[in-house]
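The complex is shown incomplete by one protein chain, all other protein chains being positioned as in the whole.
For chain A:
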């Protein structure tokens, strides 16, 4: 009986279940003794809530941190990053250096964002500074592009004005909270199309911070040509790149989008072979060929930098429960000056596969994740040091290892700025060899 890991999952996806079964693990229900539970975000909330008084034992591991929403809710992420920046500024850290316009040199990676209705007045002030700008409204608690719309006039968000007498459903409950961010209207276009980057990052512990980045991220392209014209504001196809929206399609009426997901309808434009996705390697090849090697390397370094900084920002408030690990889906947009912007972080990146390639990728992602989180596939002991040997990393590479970094001396911290190779910092390993063999499709 000993030795077989017992697993439970709320999420019935084949990429998960196949991975569990191939390790010879045994499926159980949540009421029984389990070792590994792949939870949905709703479950993690109840498991760790004070009412239930749940206690995880040493041989139990779950796939979320209790308060992951500090990173994965749009408003809290921004709040934490703002707080982190102010702290660094206060302690005089060179990372918090600003330029002559008051913009952070190294920590300006989130588009200007405000909470609504709380920061409504601040937002209005900012909006009036550049009245021709477009802003994007996102509900804090939803995913997959639901409820998102664009505005370019104050009248479109009158409801959220705090002292509006006409608003009948301004509620102070967090469910109705929105964030409003400056819309990046100069995204980098490839073939005239807008895209965003989805990168997977695995965090095994926050203090000390140890995180891994999956090498096989991908770009998600819009099916329709991007034009920054205001008449196109209603066409959410163009602006949103979530695969969920691209798949089901949304027709906008002016202003708000009333969008209801239609589970199994297929949009004709949606391609079943490539799913509108490119590998990050393709992106790299394209950028190196058209823009040059230095700027491309700088871009990728910056992307790694902003991921690490975002994790560092939430590390102090994260409940670093030793039973937890988490695999995040980072959404990043690159603008036409090759500057990356962090748009959001997902706690439950989609495990649905849109194409065959996709299925393989997600299967491997889970496989490598499990190899790191549950060493040797044996019954876990959450007291282990969470330092897996290099061989099990698979397609992950170490993004940042705080312990190793600190071991190299405190002055490494100062040198770890974007634009410099992440080599000396934290034992980040080089690509473990690109394939030398011919890659046939």
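The rule is short, and it goes like this: a contact is a pair of C-beta atoms (placed from the backbone, for glycine too) under 8 Å apart; a residue touches a chain by one contact, two chains touch by 3 or more; residues count from 1.
The rule we apply is simple: contacts and distances are computed from a predicted model.
S.K.: Can you tell which of "TBC1 domain family member 19 isoform X3", "COQ5 protein", "Hemoglobin subunit alpha-2" or "50S ribosomal protein L21, chloroplastic" UniProt lists for the chain that's not drawn?
M.R.: "TBC1 domain family member 19 isoform X3"
S.K.: Of A:24, A:94, A:292 or A:407, which one is in contact with the hidden chain?
M.R.: Of the listed residues, the one touching the omitted chain is A:292.
S.K.: Which of A:13, A:45, A:193 or A:386 touches the chain that is not shown?
M.R.: Residue touching the chain left out of view: A:193.
S.K.: On chain A, where is the contact patch with the chain that was removed from view?
M.R.: Residues of chain A in touch with the missing chain: 190-193, 221, 224-225, 268-269, 271, 273-274, 276, 278-279, 281-282, 285-286, 288-290, 292-293, 296, 357, 430-434, 436, 438-441.
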